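Left out: one protein chain. Kept in place: all the others.
Letters A and B mark the chains in the order given here, with residues in each chain numbered from 1 onward.
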């Protein structure tokens, strides 16, 4: 075979020829190739289109009385659009509106430049909604996904998000996050009337529900790994206290009410312990509390502020913020109680680390030219890059698949939660209904 | 000889250079020489004039002091003149004295010569007598010698005669031998020539054969060369075609690569480790005849993205040249392997 290296590869691929054995093998292949009488051509494609994938989501056919509100097809369309990875064809541009395979003319969709086509129909059977949908690869004229799913009519959105997740996974090879939830805090009113509300909603901001309301600040909501509980800090007793809140029952438990600070809760991957910042020993330090026993282990020992502990992807070490160098910077402790290694060096203010799930990056609040943005540092090479540029950005939280990042910021003077793709590009934002919205926390994928 | 003497003197030590000692010795020498000169015949070259020598050698006087007072100069000159006059007078007297001396010596010399001539005459007479005797002795010896010589000559002549006869005999034998030899040689030569002729003929035949063979060979070689040249030209043409095809193929490879890069949407789960390999078959029109996943990336979404990209091109850019198409684009492999994601 004849091996022709891509001429379009301007950027060096660091791994490809780094291995001498591989290089030798390639050289041998090339030699063997030129020697053979009938060399077959090989074209190597090393770069793809730097664009969103064109997908057509045909409005689902409906039979029976549908629940009020958004239709299933629209929910899916909206979800896929929000992910930032797809370019949805507007329904008015569609040449036909098929709802099953027999109605699909692939040539039409191909002509429209579409890669994938989603068709479906929803029917109502008593209290249940039944959705039958198919996803086609337009160019291959093949069905790559087909399913019938049902849900109570009251949970039409859940059904829509479920379909979105399935479609997303079929196309990208990764689980979708459309059925996950967000927790955040809103602040409305002023003075005596000020109301702090802990809310939980779908990732699109819909179906929000207040879980706690208080005249005193609520902050730092954190999801348990099973998505059933929230830990947070509430000032309702006049001082910062950590609560664990069972979402299904509304049951709350005070887990940390020590003298001084009780803040920055973060769940361990097994959900059995919480990292927290306490100043019970006189100074803000990071501790680990076993939830069952309440046993505390102090993890940091420094006269500086140590706070915002967060488990790393291995579940064995933690990231945290410390101003031991003079200003806040991100540190990593590979083993609990071990040496802390400084991770961030760009700028004088880097705080609130949020590592991704595969140990590639850590995201954090970063001060840059007087503004606050979200940045990330590659954990292998230490390279820092800016992820958001809105200017008053804080409280970054990653989607479970690591593709999206939600953070609190301001847009045109209004407080919003903004969602961006971690690889760049704005996805969407969730404006506060009134007052302020802050402290978003992206919930886990639950099945 | 005198020169030698003088030289030895002149190179002598400083005291010898003193004028007085020098003149005394010279005078002595002159006197001896004069005596010796006169005692022999006048064959000896005349001596240089003793006068001149004496005058030259004796004359040096200590030089007057160069520093003289002005008023004393006339007086000095007067004294000098007087001194010269005295000297001249003294020299005149000396000359007279010498002339007298010379005359006296001349007389003595003539007496002596007379005596010597007498002795010479007696000696010559004795010599003549001696010479006559000698001559008689010599004549006797010559006669004896002539006799002996005559005898010797006779002996030699006989000897030579004997040698001559011997030589003639030897020569006759020699001639006979030579003729014999000559005959043998001629015989050998004839034989040799016959052989040579045969050899020549054989060689000629051989040569002709060889020439024929060479001619055939040359012809063959020429044919081969022509054939090789033809083949070379063909190969060159083929290579040129090949190169053209290759460059054309590369052009179309580039086009295909570009089209596929634009058509490929790597899924977000793609990593740099993933490689999907597809074998595709085209029609000469550039239409896709078939596609086969020959090597899966292990990620379905990734494989699908590759298959979708390959399928999405309605017509592949392919060369018009049929050979190039057949050679490269009838069937080929496409490998999807992201080098750097996003």
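To be clear about the criterion, contacts are C-beta pairs under 8 Å (C-beta built on N, C-alpha and C of every residue); 3 or more make two chains touch, one makes a residue touch a chain.
Keep this in mind: contacts and distances are computed from a predicted model.
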Which of "Peptidoglycan-associated lipoprotein", "ABC transporter permease", "NADH-quinone oxidoreductase subunit K" or "Membrane bound protein complex subunit mbxM" matches, in UniProt, the chain that is not displayed: "Peptidoglycan-associated lipoprotein"
Touching partners, among the displayed chains, of the absent chain: A
Contact with the hidden chain (one of A:167, A:182, A:244 or A:264): A:264
Omitted-chain contact residue, chosen from A:284, A:343, A:375 or A:437: A:284
Candidate in contact with the missing chain, chosen from A:186, A:224, A:344 or A:395: A:395
Residues in chain A touching the chain absent from view: 190, 217, 219-220, 233, 235, 238-240, 260-261, 263-264, 277, 279, 284, 305, 307-308, 321, 323, 327-328, 349, 351-352, 365, 367, 372, 392, 394-395, 410, 438-439
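Going forward, only the chains that are shown with their structure count from here on.
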Interchain centroid distance [CA atoms averaged], chain A/chain B, Å: 98
Footprint of chain A on chain B - complex, ascending: 249-250, 253-254, 256-258, 260-270, 272-273, 299-302, 304-309, 311-312, 314, 328-329, 331-340, 342
Chain B partner contacts - residues on chain A that touch it in the complex: 1, 4, 6-9, 11, 13, 15-16, 40-51, 53, 85, 110, 115, 137-140, 144, 169-174, 403, 423-424
